[in-house]
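A single protein chain has been removed from this complex, and every other one stays in its place.
Entry: chain A
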Amino acid sequence: MTLLYRSFILCCALMSCNVFSRQEFVLVIKDHLFSPSHLYVPQGQKIKIRLLNQDATPEEFESFALNREKVVLGQSEAVLYLGPLQAGEYGFFGDFHPDSAKGTLIVLPENEWIQRQVEHVD
């Protein structure tokens, strides 16, 4: 029983580490637009996207390419977990305002990602 209990605690701890070790990115929804509309993330890593909806009405983040569908209520935030992803472009849109809320997740190969980080530090 003790062994089972310890295994359970260990599993929980590992899952927590897995969740908390992810790199976090922020995507803001305002006036039914995504900001930034082009979000750059690294290839082959698990990432966490914090969706901040600054509009008064709900929005649904939807991406067929990423297999994700996430509702964010008005004036609130939600979290989305992704990856590891292959390099490339993945389109997403706001399901409730598909004409205006559009964006692209750009997954960069490791060298391009490092280069981009260096450029931003400079």
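Just a few scattered comments:
Just so it is clear, contacts are C-beta pairs under 8 Å (C-beta built on N, C-alpha and C of every residue); 3 or more make two chains touch, one makes a residue touch a chain; residues count from 1.
Definition applied: contacts and distances are computed from a predicted model.
Per the UniProt record, the absent chain's protein name among "FTR1 family iron permease", "Heme exporter protein A", "Biotin/lipoyl-binding protein" or "Chromate transporter" is "FTR1 family iron permease".
Residue A:Val71 is the one among A:Leu33, A:Val71 or A:Leu108 that touches the chain not shown. Even with one chain removed from view, chain A keeps its contact list with that chain: residues 15, 18-19, 22, 46, 57-60, 64-65, 67-74, 76-83, 86, 95-99.
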